[in-house]
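What you see is the complex with one protein chain gone and the rest in place.
After this line comes chain A, so read on.
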Amino acid sequence: MAKVLVVTSGKGGVGKTTSTAALGAALAQTGKNVVVVDFDVGLRNLDLVMGAERRVVFDLINVVQGDAKLAQALIRDKRVETLSILPASQTRDKDALTPEGVARVIEELREKFDWVICDSPAGIERGAQLAMYHADQAVVVTNPEVSSVRDSDRIIGMLDSTTERAKKGEKIDKHLLLTRYDPARAARGEMLRTEDVLEILSIPLLGIIPESEEVLRASNLGMPVTLSNPTSAPARAYFEAVRRLEGETLDVSVPTERKGLFDWLFKRSVA
């Protein structure tokens, strides 16, 4: 039974696309059939972060409007064979996405893949609503920062009210992914702690992705961080996150690159 997952946040720049790429690749690296779908029409970037920007011929809008077959628009990843990407259109307007067209594409993707991961655009408008509408599960990407937490709260409200599942009176599984976390700053009281964010948003924690140079390096290279450096701290955090998505129960820790005292201090369980 395929699962549709939306990666969303409300606020821009918190790591939705990075996390979509990393979670999608990590799931595919465990052998699952995964497609990552870019819903950010007009500002597509998932193709670039995944290193597929030169292979885009057709896109989501072409498929929605019937100008291309789904199989023609899907790009198979060259590194992980069970991973595919469905890019967004760079030139078209977001109004070209129709609810009926999106429903048809998602239905078709459900038949082909184990996981359909939708990368939502920022904001709370049409594009974001269409990206979350068919989701069974949601990953809410949040930075430990006031405006990001506030916007996440808003998005959680929308997930509970405007999605297909919500309208049918069913629940949508929501997970918090805390990104750009700096355990040392949190310990010094300079940054919201994981506990603070969890208490405020009250949804279960999927993982904590530490602030890391590896994330920028990965996007420079056009590789999900779980492929560019699988043993790095953020990659390990993403690998653990997908194990939780698959239903495993694991203690959440902040993986760290540093060795020595800091390692010992901050590798302790935090939630």
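Here, a residue touches a chain if its C-beta (ideal position, glycine included) is under 8 Å from a C-beta of that chain, and two chains touch if they have at least 3 such contacts; residues count from 1.
Following the convention adopted for this analysis, contacts and distances are computed from a predicted model.
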Undisplayed chain, where the name is taken from the UniProt record, one of "ABC transporter permease", "Aspartate carbamoyltransferase", "Cell division topological specificity factor" or "3-isopropylmalate dehydratase small subunit": "Cell division topological specificity factor"
Option touching the unshown chain, where A:93, A:190 or A:213 are the choices: A:190
Residues in chain A touching the chain absent from view: 145-146, 149-150, 153-154, 157, 186, 188-193, 196, 199-200
